[in-house]
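With one protein chain held back, the other chains of the complex are shown just where they sit.
Take a look at chain A:
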Amino acid sequence: MKAKLILLGCWSVMALVSNSCLATNGDSTVIRHHSPVTDPGNAGLKLPAGFKALKVAENLGEARHVAVTPLGDVYVKVQSSKPGKAITFLHDNNGDGKADVVKSFGTYRGTGIIIKGNYLYASSDEDVYRYKLNDKYQVINPDQPEKIITGLINRHQHESKSLALDNDGNIYVNIGAFSNSCQVQDRAKGSKGIEGCPILDSAAGIWQFKADKLNQAYGDGVKYATGLRNVVGLDWNTQQNQLFVMQHGRDGLFDMFPEYYTLEQGNELPAECMYALKKGDNAGWPYIYYDGLQKKKMLAPEYGGDGKKTGGENAIDPVAAFPAHMAPNGLLFYTGSQFPAKYKNGAFIAFHGSWNRQKGQKGYCVVFVPFKDGKPSGDWEVFADNFAGITNIQSPGQAQHRPCGLAQGPDGSLYVTDDVKGTVYKITYSGK
């Protein structure tokens, strides 16, 4: 019944398109594309003046990261282990912005997806695959991807393997720490941090592999950067030719150490940090965290810290710091020309939204940071808001939508995924 309705809907749109074409051209074989419609009320989102939004698709399941092809087709990585549901392909036949072809393929959970050249890359929580694209940038063999990386550690905590590629044939994979702060007993009150944290050997960093070599294991890769607790959003900044990542900061400063931190400090510490990485960099986890209020690297209480002692002399500083616990799941440097000039080369960050602030959660929005010469040139601001559909969120389960992945379309539109209801939003700028 639903399928019939959708068909009927598609048919009536098609009929409208061909009618208008007939009227203007007298030639029914020419299909003129509609200019993208936008949803009434911008699909529920709050946006700056001049921006509009529409839902390209919804109810896709847990839509994690997203990639858009040079022809505007959309591939969404869905967090599902159901057969044939790993990746959803969206195509818009009539140019109204709404997907009217929705197909899915692949069987594996996972978050990462990205397009580079003639390949689509996607990750499970252990492996990375690539799919060859045809001249229309569509996957040729959805059931026969090449496995390029295999056997990455997955212990259920911080298990997403997010992806970025540079312009020299390398792929970067986040391997998150399977721990909060490398304690002897994870998240246990009073449990000390392990000296010489062994998790750093196989996780808590970014690994670099070759994008075109099959079956690479740890030994074939390079530990590119370490001391990063968990990175879900990362992007290759083509202007700087450098990898930028967003770290999920640690939990539990107040819960585990009420002798050093108040509830309010637990809510506000540590900062969610953006790092610009060079090969060999160390961001300091688990020994330190970044206090965004004092703008200092602080010794972690599991390793002798008390909320006052600083640490991490060899650890890099973040290039930008955001309020604690907001869970940055998507990072995108905007290179398009559709948006006003201030957005060019700046960073969009999708904050999934916090769960461990107490008495009111934060995030659930997409923010923007202007950039100049590879550094933030101004304060961050909320760009797209009201994904949650409610104010005063006490518990993340109350949010109707949570932003997760970001991608830029060939026309400079911004795509945002939501992993609660599986919505794909497209944000455009018209100036009106």
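The rule is simple: a residue touches a chain if its C-beta (ideal position, glycine included) is under 8 Å from a C-beta of that chain, and two chains touch if they have at least 3 such contacts; residues count from 1.
As a convention for this text, contacts and distances are computed from a predicted model.
Missing from the rendering is one chain, named in UniProt as "Mono/diheme cytochrome c family protein" (options: "Transport permease protein", "Mono/diheme cytochrome c family protein", "NADH-quinone oxidoreductase subunit M" or "ABC transporter ATP-binding protein"). The chain that is not drawn here is touched, among residues A:Lys46, A:Lys103, A:Arg187 or A:Lys344, by A:Arg187.
Across the entire complex, the residue among A:Asn94, A:Gln138 or A:Gln157 in touch with the chain not shown is A:Gln157. In the full complex, chain A contacts the hidden chain through residues 79, 155-159, 180, 185-191, 252, 255, 355-356, 358, 394-398, 420.
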